[in-house]
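Coming up: chain A.
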Amino acid sequence: MEEKKAQILEKLQKVFPEISETKNDFPYNRVDLRIEKNKIPAILFYLKDEMGYKHLVHITCVDWLEEGKFEVIFIVWSPVDKIKVFVKTFLDRNNPVMDNVDMIWRQANTYERELREMFGIQFEGLVAPKEFILEDWDDMPPMRRDFDTEAYARKRFFARPGREDARDVRQTIAERTGEEIPDFAKKYSR
Partner candidate 1 sequence: MDFLIKTLGAIATIIVAFIVGMLYMGINRKITARVQNRVGPPVWQNYIDALKLVSKKTSVHHGVMQHLAPAFLMISSMGTLLFIPILRGQSWFPNLSYHGDLIFILYFMVLGSLGMALGAGQTGNPNAAIGITRGLSQMVGFEIPWVMALVAMMIQYHTTSISDLMAIQQQHGWLMFQNPLAFLAAILAMLGMFRYSPFDIVGAPAELASGPISEFGGKYLGLMMSSGSIFAFTKLTLYVDLFMGGASNIVVLLIETFTLYLIPMLYGLVSPRYRTEQAIRYFWGWPTVLGLAALVYSVVI
Partner candidate 2 sequence: MINDKNSQKIVDIIQNFARKHSLFVLAYGTGCGAIEIPPTMTSRYDAERFGIRGAATPRQADVLLITGYLTTKTVKRVIRVYEQMQDPKYVIGFGSCTINGGMYWDSYNTIKVLDRYLPVDIYINGCMPRPEAVIEGFIKLQKKIMEGRAEGAKHYKENLEWYRANQKKVLGPTTPHIQEYNW
């Protein structure tokens, strides 16, 4: 498997010299590579059509708030090689724009709609209804790291008394009724 992984990277690097960073020392069937965002459709096309990575496993995004970047990760899988290839790219957090890939895999459309809604990443040429999961959302995209869900929930929803401080329920009950918290329970509570 190790040779196969090396071969894959080698072949890819030959076609795409822009690949900036590779990693294949995982103890399992996984290969990582990082590439410029404008090369993403090309490399995915290549992986799918030339190398048999037909199955799009996943598209996800990680918000690296401190570095000001979004990391978009495409995971593809070949039923023949039985190897996962992680194609990663960085986007500028202030201007997260990248190419749309749903002509390669049409299910990518769904992933892109989710990322657009949850992170605010714009995919150029993505044709889909504006709303996917959220309805009438008026705040910043909720999956960004700087979105504070607890504050938002406090502001928008009612809370049952006893839960607004999010402390241990047992303590609240104990205060209300004057009961003692048993020792075994105390041990596990924060």
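Following the convention adopted for this analysis, a residue touches a chain if its C-beta (ideal position, glycine included) is under 8 Å from a C-beta of that chain, and two chains touch if they have at least 3 such contacts; residues count from 1.
Candidate selection criterion: all candidates are chains of the complex that A comes from, given by their letters.
Since we're looking at a predicted model, the values are computed, not measured.
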Task: Of the listed candidates 1 or 2, the one touching chain A in this complex - done: 2
- [ ] Please give the residue numbers of chain A that touch candidate 2 in the complex, ascending.
- [x] 134-136, 138-139, 142, 147, 149-150, 152-153, 156-160, 162-163, 166
